[in-house]
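And now, subunit A:
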Amino acid sequence: MAKVIGAVVVDKEGCKGCNLCVEACPHDVLNLNKEVNSRGYHYSYMENPENCIGCANCGVVCPDTCITIYRMKI
Partner candidate 1 sequence: MELKDLIKPENLVYDKSKVQRDVYMHYCPGCSHGVVHKILSELIEELDIQDKTIGIAPVGCAVFAYNYIDVDWQEAAHGRAPAVATGVARLNPEKFVFTYQGDGDLASIGSAEIMHACNRGENILVIFINNGIYGMTGGQMAPTTLEGMVTSTTPSGRNTDLNGYPMKITNLIAELPGTSYVTRQAVHTAAAVRKCKRSVKKAIQNVLDKKGTSFVEVVSTCNSGWKMTPDGANKWMAENMLPYYPLGDLKDSIKGEPISEN
Partner candidate 2 sequence: MAEIRLMKGNEVLAEAAIRCGCDGYFGYPITPQSEVMETLMAREPWNETGMVVLQAESEVAAINMLYGAAGTGKKSMTSSSSPGISLMSEGLSYIAGAELPCLVVNVQRGGPGLGTIQPSQADYFQAVKGGGHGDYKLIVLAPSSVQEMNDFVDLGFELAFKYRNPAMILTDGALGQMMEKVELAEFKPRWTEEEIENKFGVWASTGKKTNRDRNVVTSLVMDSEEMEQNNLRFQEKYKKMEEEEVRYEAIQCEDADFIIVAFGTCSRVCLKSVELARAKGLKVGLLRPITLFPFPNKIIKELARKSKGFLSVEMSAGQMVEDIKLAVYEAGSTVRVNYYGRMGGIIPTPEEVVDALEDKFSWEISYGVKRSY
């Protein structure tokens, strides 16, 4: 069975840490970083990258359009 894997690239500086992508992710891939970016926000990052299926839900709900998504079949 073909498996789909995905990856999320967060524009660390563009992220405002609103957590909406974290909530939107169906596979608990994302979380907010304990570190902050230069603007003082806890930016989103892939905590569990192996779970990502590239569904793009995080990107779709991101108000700051700082998420880019890649996906491929293996």
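Here is the rule we use: a contact is a pair of C-beta atoms (placed from the backbone, for glycine too) under 8 Å apart; a residue touches a chain by one contact, two chains touch by 3 or more; residues count from 1.
Quick note on selection: all candidates are chains of the complex that A comes from, given by their letters.
Owing to the predicted nature of the structure, the values given are computational and were not obtained by experimental measurement.
This complex places one of the candidates 1 or 2 in contact with subunit A: number 1. Put simply, subunit A touches candidate 1 in their complex at residues 5-7, 9, 13-14, 16-20, 22-24, 39, 41, 49, 54-65, 67-72, 74.
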